[in-house]
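A protein chain is absent from this complex, but the other protein chains hold their places.
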Amino acid sequence: MQNSDVITHDVIVVGAGLAGTWAAMTAAENGVKDVAVLSKIHPLRSHSGAAQGGIAAVLNNVRPVAGTGPRGPLEQIPPGDDPVDSFDLHMFDTIKGSDWLGDQDAIEIMVKDAPDVVIQYEHMGCVFSRTKDGRINQRRFGGHSAPRANFSADRTGHVLLHTIHEQALFHNVHFYAEWYVMDLIIEENIVRGVVAINVLTGDIKMLRAKAVMFGTGGYGQAYKVTSNAYANTGDGVALAYNAGAPLMDMEFVQFHPTGLYRHGFLMTEACRGEGGYLINKLGERFMEKYAPDKMELAPRDLVSRSEQIEINEGRGVMEDGQGIFLDMRHLGREKILERLPEVRDLAIAFAHVDPIEEPVPIQPTAHYSMGGIPTTVDGEVLANANGDLITGFYAAGEVSCVSVHGANRLGTNSLLEASVFGRRAGRAIAEFIKGGAKLHPVPGDPAEKNRKMVQQLFDNDGSELVEDIVQDLKMTMTNKVGIFRDEEGLKSALDDIHKLQERFKNIRVMDKSKRFNTNLSMTLEASHLLTFSELIAAGALNRQESRGAHSRTDFPKRDDENWLKHTMAHKDEDGRPKFSYKDVTLYWDRFPPQERKY
Amino acid sequence: MSNNDTQRTVTVRIQRFNPDVDKKPHMQDYQVKMWPGMTILDALHEIKTHQDGSVTYRRSCRHGICGSCAMHINGRNTLACKTPIINEVKKNNTVTIGPLPYLPVIKDMVVDRTSFWEQYLRVKPWLIPPDDIPEREFRMSQEEVDALHDAEACIMCGACYSSCAVIGLNKKYLGPHALLKAFLRVLDPRDTAPGERLEIVSQADGVARCHTIFNCIDACPKGLNPTQAIETLRKLAQKRQKYEEAKAERQKHLNEPIPS
Amino acid sequence: MLTFKLQRWSAIALLVFLTIHMIFMHYVPPFHISFDVVQARLSTPTWKIIDILFLFSVLVHAMAGSYQVITDFESAFNYRKALAWASVIIVILAFVYGAKTIWAFQL
Partner (left out) sequence: MYTSTGFISWLLRRISGLALVLYLFMHLWVIGAANSGVQVFNDRLNAVQTPLFKLFEVALLAAVVYHALDGIRLLLIHYFDLTEYRKSLFWAVIILSAIITIVGGGAILVIAFTGG
């Protein structure tokens, strides 16, 4: 191995969204001098910035005006008055939202860390919307039984991301912007480093580190209609899986009820939190049928399913009947301009509809990946269902599965999870490094191996275009592994995916240049999509029940007896997934499983 | 707009340049079949994935919040993902796309933003809070928050920076994006270093170098107004001491409720 | 920022002085200007003060403006200290020359 090809750091963080940047910043803050962050796009382009509605935390700044019901106006809580919200309530909402698949110890930690994290954001300069007396303002959100979404208009993720990035710069974290990680090196359950390509020059280098942390985000790009960025191709899960780490609960993919019709861009849940209605072709507020109590503010899986039923039964809107109307006109111009300005811009730019004057066409859109790399509550990656660890390997945020979201995530809990567990991972990494962590040797020459792999891709003069394979995969995933699933569809989906994996061997990379070759990175991303999509479909086929976002028409009931457990997928010697199962941590006395009704 | 009209084939004229092979940039035409609602970014994606994989540009979120895909479209800077192609092909059924002006080109539409980020770092974008950190949040009024709107909503896409004629001449100038960031911190009631920041922006390459050309306002895809922020900083820089005193006074009450 | 301030204040002064100058020199008879005409006007101290101030503000404005135009170029920007001193010297020299000229009309 040539020495100039190797870069060494104490800590390497992959991904510069909230989780990764929090971990890097916290590690640096806690005395680790040499922290580097690799990101395939500039850190401020990370998809955390696209989150809109808010970040959940029990701050007790706001309460519903007495006697106005669950959708009435909110007011600030006067000093000295009793709080309306509590940790137990936040825990219960999250557990119920997760359909009891969330690990309750992790949920408790997240909920209790939440106020501290939000206050730390505020102290670091985050610009939150305010109550009359100057506290952080809060709004309602789906599945939450108290107003606890702390927000900054409808660009909460954006301001959080910029704030934490600034702090990381302040703490001298080193950023490698536009470095694409293409391999993770784990040997004997000890992490050794990563191989990355400097997109600008095309050079492939080995980066060694005592600790590697993944905060690479989700895998929503596997679906046709998605709110996710082009970048959200699940690189992190695929790399970890290929390197021998297990993946947990991959079959749980959240569909957001309000993606902009055809485009899939997110129309934040805050549209409904602020009081927006969902309307079908007949002009009915159809949520009356499905969640008479919470109506539009039921959890996302339930609302998405309800929309899909309306669409499937012919009550959808637009030419092809695939849409639903989101009606915000009654909120009034002033509230829309103050609270939902970005959403309004999106609707005008892409649907040519001004929400102040017309209802906005929307449809369910792939949104969040509940599954991912299994970790402890300190971000340490598990090696198996027994709880053994992979030394030096950490993960947090959407790429990980702690699991706090279980079978379905509640809105505003994602920014919270990324922040809380990113910070905890940062602290754990700092302790790990200060506790005398060593740089372990790298066997062989992984950089050279990857160079050869790239050269092979370039030399492979096949007939398949990457995009055609990706589009076919997206169709399969949307139609057969989407909101509703059944055995027949899932089997055929697995079949499709295997065929696509074969077709991928016959691809042709059009751009063979070294400099800024995004064609190459798109090809590698496509291979990642094919890797983890198989796990989603296979995991969904195995799980013979309906729970949260996983809805089997052939097994419509939740089955706690057989399926109150996490799916763990390992890569077998022959490259196929092998499944084992892990128990869910439950506080039986406090939050025993019950029927989930809204 | 008839269905036929939105589904016609249009010409996308792209400025191509790979410094490793090309001596100078050249234009290349591609034919793309439109679909209703297609954006410039969708058209580029179609070209890259089906016609010519070497066409290179940055992109990520697809809906105007990440700031990756700022480029020069039909003579103005904007985000490719937020621009419907139908609005741009009125002349000769053609849309012309190039990289952001005034910046070194890495490849096709990908520009080198090094100077952009250096200037961003120069204004020390992070908050410098008071020593006395309360247990709960600092108190700020909604009016104080609203005053920061433009600076806080900025996505750092660089459209303003590369539309600025001064930047075209002189990369030492801080530029609208960095000044907007400085404005955010100077105006933020929680920041304790307004004097230091005003000192930075008062240097020869700071607010005085702005010649009120307004290209930044015209270029901003988020509809923000960096010129106004620069004008405000100019005024504050001229009465720095008074402003510092006012801010210190305000900071005595950061832990108290905003009086109604 | 100093250049900026100088330019702004001299601009405001110029708006006043230049208007006066233009009206009196071009739109008030006699229209043909000769030594006598100028001397007649400059015999009052008010006019002398106005013209001296006018001269000063116009020089400051001109040199501050030129300095800005030149230092907008990055190559010149790196020599801005030298250019600033050059501007100051030009202002002083031109001012002395101009003031001497105004004085000459007393003879």
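Letters A, B and C mark the chains as written, and numbering starts fresh at 1 in each.
Heads up, the rule we're going with is that a contact is a pair of C-beta atoms (placed from the backbone, for glycine too) under 8 Å apart; a residue touches a chain by one contact, two chains touch by 3 or more.
Here the structure is a predicted model, which means the values were calculated and not measured.
Displayed chains that the missing chain touches over the full complex: B, C (touch as defined at the top).
Interface note for the absent chain: among B:V21, B:L121 or B:I213, the touching residue is B:I213.
Where chain B meets the omitted chain, the residues involved are 75-77, 101, 163-165, 168, 211-215, 217-219, 225, 227-228, 231, 234-235. Even with one chain removed from view, chain C keeps its contact list with that chain: residues 8, 11-12, 14-15, 18, 22, 26-27, 29-35, 38, 58-59, 62, 65-66, 69, 94, 97-98, 100-101, 104-105.
The definition used in the following text is that only the chains that are shown with their structure count from here on.
Contact topology of the protein chains: linear, an open path with no closing contact.
Of the two chain pairs shown, B-C and A-B, the one joined by more C-beta contacts is A-B.
Measuring from the averaged C-alpha position of chain B to that of chain C gives a distance of 40 Å. Once the centre of each chain is set as its mean CA position, chain A and chain B turn out to be 27 Å apart.
Interface residues of chain A, counted against chain B in their complex, comprise 41-42, 44-47, 49-50, 79, 119, 122-125, 127-137, 152, 155, 158-159, 162-163, 166-167, 169-170, 200, 229-231, 262-263, 265-266, 342, 345-346, 349-350, 465-467, 509-511, 513-519, 522. The part of chain C that touches chain B in the complex is made up of residues 1, 3-5, 68, 71-74, 77, 80.
Contacts from chain B toward chain C in the complex involve residues 166, 169-172, 202-209, 211, 234, 237-238.
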